[in-house]
Structure formats: C-alpha cells, structure tokens
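Have a look at the structure below before the remarks.
Of the protein chains in this complex, all but one are displayed in their positions.
Which chain is which? They are A, B and C, in the order written, and residues in each are numbered from 1.
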Amino acid sequence: MPRRPVVKKEYTLGERVYLVEIAKGLRLTWKHFVFNIKASFRKGPHTVPTCWQYPEDRREIAPIFRGAHMLQLNDKGQELCVGCGMCARACPAKCITVKRGKPAEGEEDRYAGKTMCSSFEIDMLRCIFCGNCEKACPKNAIVLGQDYELAEYEPGLCIYDKKRLISNFLKAKAEGRLKPPPAPIPIDAPPVKKKTAVKKMAPGKTKAKGGERAEKGKGTSVKEEDKGPDK
Amino acid sequence: MADWQIDLIKVVFIWAWALLIAVVMTWVERRASAMMQDRLGPNRAGPFGLLQPLADGIKLFTKEDIIPERARKILFILGPILFALPAFSTYAVVPFGDKIVIGGKEIILQVSDVNIGFLYVLALSAIAVYGMVIGGWASNSKYSILGGLRATAQLISYEVPMGLALLTIVLLYGTFSLREIVLQQQGTFLGFLPNWGFFKQPVGFIIFLVAAYAEANRVPFDLPECESELVTGYHTEYGSMRLGLYLFGEYVNLVALSAITVSLFFGGWALPYVDMGKFLGPVSYGIASFLVFFLKQAFFLFLFVWVRWTVPRFRYDQLMGLGWKALIPLGLVNLFITALLVQLTT
Amino acid sequence: MSKEKGLETICITTGPTEVGDYVTLNIGPIHPAMHGTLRVITQTDGETVISAKPEIGYLHRGVEKLGENLTYSQFLPMTDRLNYCSAICNNVAYEMAVEKLLGIEVPPKAQLIRMIMMELARIADHQVCVGILGVDLGALTPFFYLIIQREEIYEIFEWHHGARLTNSMGAIGGVEADLPDRFHEKWPKMRDTIRRANDETDSLLTHNRIWMDRTIGVNAFCGDDALDWGFTGPMLRACGVRRDLRKDEPYLMYDKVDFEVPVGKHGDVFDRYMVRMLEMEESVKIIDQAYALYKELPDDAPLMKKMPKIIRPPEGQIYHAIESPNGELGFFIKSDGSDKPYRIKIRPPCYMVYQAFEDLVKGEMISDLIACLSSLNVIAGELDR
Partner (left out) sequence: MSLKERIEGILGRDLLELTEFRGDICVEIPKNRVIQALTMLKEEAGFDFLSDLFGIDNLDLYTKAKKKKKKSEDDEAQEPEEKGPPPPRFEVIYLLLSLSTNERVMVKVRVPEDDLELPSITGLWRAANWPEREVFDMFGVRFKGHPNLRRLLMWDEFQDHPLRKDYPLEGKGEERHLNYDIA
C-alpha cells in the first residue's frame, strides 16, 4: 500500500450541514437561469451572449485565421504563383505537390511571374493548417483563408487542385474576406546587442555562422525574411 | 356513466397526463440546464424546441434494437418494463385534485382512494429497484452490474429514512390515505401558517426530499448511472426504446415523487388561506384544484432539475454514510419527538 | 462524513484476499472519463481498487521519430499536438530549446508577448482541467462557466496567430506578430470575467460539502514520494513542495514579474484543484505585470531575431525546460549540424505523473480513481507523443 498523509477534515458548521452551501449554489445557478431566460426573450440574433446559432449566426473569424488555402491573384488578375515549390518543401505534413511550368504562348499576361505552376494540389486530408506554406511563399501567392467548413462527401473532393484554390480566392474576394498583406516584422538587427540578460548564454558565433551560410546559399533568404510572413 | 367508465377515464387521463409531463420534463431538463449553464439548449424542433422530446422519441423508436450476445434475453427485456411500470402505477393513489361535479355526479380526482395509499407508494418504489438490478444483471457487462448493485444498495438504504419520514406524517394525521391527509392539511396552523405538513414537519420534509432524490437516482445521488464512472451504469448496454423506457421511467418517477411530496407536505390541491370551493362553480373548482396541484408539483419538478445542475455527485460510501449515519438517526429522533408531541397534544 | 475513513479501512482490510475474488474492470480506452485514449486495467474488490495498471500508447504517433525527419521549423506545428490544451506552452518550449541550441536570445518584446500568451494558455489549460474535474465528479455547470472564458482566450489566440487550438505560435527567433488589438481591447474586461468565472466555480464547488468529501483526502500523496516519482508542476506543488521553474530557473522575463507559487499540503484532489484555481489568479497577475512591461517598450521594438531561412544549429545537445501548465515540459535536442534535429526527446510532465497512477489510487474507490485521473490532467497527446 502506498503511503498516504493523514488528512484531517475540518469543516465549519455551514459546510457540515450540506444545505447552506447547496442553497448558495442554487442561488448562483438561479441567477444565471434568470439572466439567460431574459436574454433569450430579447429580439435579435445572438442574445444569449455565449451561444452562436451556428448556421445563421456566425462568429467573427480573424482575418489572419488559418483556414482553407487559396491561391492569390494580383490586382490585374494575374496568378502570383511561380511554381517554385517552396511551400511543398516547407510543409511538415507533405500535403502539397507543385509542378512548375512555363506559360503557354500568348498566355504570359495571365501570370505575374515568368514561370507558373502547371499543377498545384493540396491534400486537405493531410493538411494540418500550420501556415508554414504561406510563411515560405516568396510571392505571397498561397495563403490560408477564413473558410473552415471543409467537409466533403467524398475523399477525392478534399484534394484541392489549382482551380479550386483560385476559386476559393475569388469567393473570398467577392465576400471581402481576403487576407491582409503580411505586415513587416520588426527584426532585431545583428549589431544591436541585447539589453536584457535573462539567460546566461554565450551569444556564440553560431548565429553568425548560420547567417553566413544562409546568405551564401541563398541570396533571397534574407530579403524574404525582411518581408516576413503575414500576421 | 357507470362507475367503471369513470374510473377508466380517470386512469387513462392520469396516465396520459403523467406521460405528457414526463415528456415535457425531458425538454424542461435540457432547456433549464442550458439556461443555468449559459447555453441555449434544444431550440430547433418546433417553437422553443418543444417538439424535441417527440423527435427524441421517434429516434429511439426507430433505432435498431440490440440485445447483446450472452445477455439474459428474457430478463433483459423485462428490466425496462419493470422499471417503468411501478412509476406509472404510483399515480393510482395520488390525489391530483379535489373533486369535480359533472352532470350531477361527484367525481373524486383520484384514481382510487386506497386506505393504505402510503404502503402502496412505498411498495411500488421498492419494486422499481428490480428493474435496475435485473437490467444491470441481464446485460452481461461489468459496468451494468456495478450500476445495478449500486442501485440496489442505494434504494434499499434510502427507503428506510423515507419510511421514517412518512411515518411522522402518518402519526400527525392518523391515516394512511393520501386523500385524507390532504384534506387534513387545509386551514391554518398556529394562526398564520398554512396547515401544511411542511410547517409541521420540516425535518421530516427534508429527510423525505433527500430520500426522494435518492429514490429517483438524481444528482447528487445518481450513482447507479454515474456516467463518468460506470459509463451509464445499469443501462449501459441498452439501446433504442428499451433505453427510452429507462430514461422515461426516471422522469415518470420524478413526477410521481413530486406529486407525493405535494400531497404530503404542501397541502395537495388546496391553496393556502383561500377556500376556492366558496367562489368557484363545481366544474371550475375541480379544474382549479387540479391546476393548483399541478403548479405545486411543477415547482418540485423544477427543483429536481435545478439541484441536479448545481451540485456534484456523492461517492458510494458517502452516500451510504449519509443514509445510515445521518438520515436514519435523524429520522428516528424526529419520529420519536413527533410521537411524543402527538401523544401529549391529543 | 468525517468518520468515513474508518469504514473505508475496514473495507480494505477485510476484503477477500485471493486473487480470484477480485473483479477485473477495464476502464478505457473508450470511456467517458478517460480523457483522450487512456486505459486503466483495474482490479476491484467491490468498489475498492486493488490494483490499477495504466496502459498507454493508444495515441502514439511517433512525434519524436517524426522530429528526426523534419526540419527545425517544420517540427513546430507538431508540438501543438502534444498538450493540445495549452499548445502555446509547447510551442514556446520548443522554440526556446532551439534558440538555446543556436545560442540566441529573442528581443524583450517577443519575450513579453510569449509570456502573456503562455499565461493565457495556462489559464485555459487550468480552466479545462478544473472544469473536467467538476464534470467527472458530477458537477457539470462550472465546466460551462469556465469554458466560456476559455473561448474568450482562444479568440485572442485566433487574432494573434490565426488558430485557436493548434496555435503554432511564433517562430524560432521570436514571435511574428505583435499583440493583437483584440487583446488591448479585451484584456481589461477579460481579467474580470476570468476572475468571475473562477469565483462562480469556487462558490459552486469549494465549500460544498459533497465536493469536499469527494476531494479532501482522496489520493493524498507525500511530497518525497512525489519527487521520487518525478512529479512536477501543480501535482508536485499540491504535495507541498514549492517548486516552479518560473521561479527556480527563470526564463523569459519571469524574474521581472512578481507572483506567488501556490502550494498545497496533502497532495489530495482538493489541493490539486485549489492549486490550479490559485494559479489562474497568479497567471492573471503575471499577465497584468507583463502587459505593463510591454507597454513601456516602443511600438516598433523588434519582435524577432534575424534568422537564417534554414536553421542549422551547431553540433551539440541541450535540454531546456519550462513550466508548462502540467509541470516541467522539457525538450532535449541533439543536433548533428544539419537542418534536421538528430534526436528530439520530449519530456512531457504528465508522463511522469501518470506512471505513479497505481500508487495514487491503490486502496481508494473507483469514483476516486476517476477523480484522481481528472485531477492529474493527463493529456493523451502529450503522454503518448
């Protein structure tokens, strides 16, 4: 048998007779009851403050919500995606497949870049809505929208192709629910030394090393970071 | 009309009425609990969701009826019936109104005024336990049998304090007939209080109420079906309308218990200080007394719901402790004092 | 029933002794009271638990193996799925571990935002735990009062980083967004509503004798036993050991805020419940102070360290732990210099707590087993990884 500390139960008289505290509890639930009864007789939607009458009455979704994906078009209606596949590589669930292609003759003005994605598929059954793809996208072409009702009757319909992703965008645009362009993140520039020392850690040269490597490896990376993911 | 026809009408009426209240109770329970918990509750089916019980009923009726493999088939089928029937039968002795005069014929609003109405109530509530324990046993499931056993122990334990509380009422009024008791509760007591059992026997009332909660398997005494421990206790393996009978029987039980509470402790159909019979016609008086009775009953029905959504649940040994170590001694002392007082005053 | 204990001991000692007389009751993995997919194989003598063997692994997804095959920033969303009641704490713990590996320190504003968000997550986690404890003991109503407040917290999360449950907050090197306007608008009011919900829970439960009987003295545990079993967090504090990583090994800016560490006495369910209730209050205080500190910083203060696109930490191994709502949540990361961690080991707090489950519930009743389980706040996602 495990050891158990001896616990002495010291009750006040009020606690001892059950009924006093139960009466207090009854008073509290009664208060809520009356409040909500009054609220539910008020006119208009959403009168009981904590309940949303779901299909008719929806809560406000944050503009930066990570819901169903969409492929953005720019103001001229050109596809932003250049098919670079950064999103596919950044995806931890490996749910994106992108094929890069050249726009056909005479169709160049449909695309913002020199290249385009000839196919773009997102397997929504695998997707975990982490937002890594939109963070990785250099052109801000793929974003996660505000749609959250993603159930389908067939599994095949859950694999979103390019057409569906663009139609998602058009729908969101029509409803005025586009994602705001990413705001720049204020970044701590390297020369600035930290002011608050919480952890006693040597700054180390690793950071500089990593940075160098990255700069050497990809010229674009720093610029992308400056632009930063949205939110 | 012959007497038997009147009786038949009364029986049919009171059964239908009890059923209706029980049905509405399922709705009240869900809506009221929702309101207490800052929710809305079912409000889609019909106005205010009033048709929800109907939808539930249709669902339960049309579901597949599953009898688990290696369950005791006959007992499995018998369980819910044994549970629901006694609850209905209790109404036979409940005086749900005074009397009504139709076509010069005086009809007592009670199915039958048995002179041992009390014993009948107690006996029927004792039968209800068989429904649970048989259902639990026949299901061939450990959770069910635990629930059934808990139900047995609980109901048997709480019948004693209930009986003790009822005995004080018997001592006070000197009769076993519920109708007689209600009639004796008219008028005032000490000059200003209504002559109700509640004011004469407050301790007895509390004991009776607690025991009634335990008999009805309501929170805080819902150990037999305690969904967090025993899944749903004795009816874990039940589905379709058999489950419906259990759930429904519980509400019918509630209605019966609150009816008995009203007739024993709250003056039945009579209004305090006012004699309705003086200024109402014979027919309207009958209806009015019925409505008064119903309103009082409705309060207790709501109290059942209200308490349920306020307090946590007992543990098995604590429940037994409360019954045997608190309520029974209290009931005995109360009985003794009442007996003494009755002896001294008469 | 203050003398109930006597009855109980008689029950235990006079029970049948042969193994064959016990009933084996399989609780879970599908059972209303088994949060997630836990399973306990109990042997009972009537209502008394003779032995309770927890079986785990029903939610094992191989997160650690997955971590070895994902890059450092790809692993971040996986940490959401550990303790899904307070995903932000997991996120921050992982981010801080990688930052320690890289040897960088995030800007102060980011630290404050992380702190505020983590404390919000802590409140949310405790609200769920306390609410569920109530539900399992038959009191459903407090759960709703608490969960409504949790929704408010989730709304702030949503407006900050776009998700409510699986937050994936921030990134390695800082946070990506400033506190949302929602937070500035809502916090002054929310502070009061959170407190009100706690007060309501308190008045419905704490002094109610039924609740006290159900919780006081139920699976009480000694402090030194708890340390031996590796308890951390509220569970350990309930046993009377004052240990909180926020105080003992301050990280972020916890050394700049002033808060108390609530400590229980007996380690019983009631103490765990009270510790969690009081911690919520302390968290509110921490957020207030951190928010005041936050307001002192300029609006354009940096939020992120400049990070390379692909993170390649140097070779080495580190262990970093923070105080998650359940206790010490540690990440051990071994790097071989590539862009993927060589080995990630998560030290989930409830793993250690849950392995002592048999010791916790032995000799108590089935109802207490359920109460104990909910008071441990075992999250299957974290337990099985």
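Following the convention adopted for this analysis, a contact is a pair of C-beta atoms (placed from the backbone, for glycine too) under 8 Å apart; a residue touches a chain by one contact, two chains touch by 3 or more.
Keep in mind that what you see is a predicted model, and the values were worked out from it rather than measured.
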item	value
Among C:Glu64, C:Asp202 or C:Asp288, the residue in touch with the chain that has been omitted	C:Glu64
Full-complex contact with the absent chain, from C:Gly217, C:Gly330 or C:Gly363	C:Gly330
On chain C, residues whose C-beta touches the chain left out of the figure	56-57, 60, 62, 64-66, 68-69, 100-101, 103, 227-230, 243, 248-249, 316-319, 321, 328, 330, 332, 334, 336, 342-343, 345, 347, 351-352, 355-356, 384-385
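Rule of thumb we're sticking to: only the chains that are shown with their structure count from here on.
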item	value
Whole-Å gap between the CA centroids of chain B and chain C	44
Residues of chain A whose C-beta touches two or more other chains	22, 25, 28-29, 50
Chain C residues counted as touching two or more neighbouring chains	141, 148, 204, 208, 210, 213
Partner chain A, residues of chain C touching it in the complex	2, 70, 73-78, 80, 100, 102-108, 111, 141, 148, 151, 155, 158-163, 166, 168, 171, 174, 176-177, 180, 182, 200, 203-204, 207-210, 212-213, 216-217, 219-222, 225, 250-253, 255, 265-268, 300-314, 359-360, 362-363
Of all residues in chain A, those that touch chain B in their complex	19, 22, 25-26, 28-30, 32-33, 36-37, 40, 48-51, 53
Chain C contact footprint on chain A (complex, rising order)	1-7, 9, 11, 14-18, 21-22, 24-25, 28-29, 50, 61-62, 64-66, 90-92, 128-132, 135, 144, 183, 185-190, 192, 194-199, 201-204, 206-207, 209-211, 213-215, 217-218, 221-222, 224-225, 228-229, 231
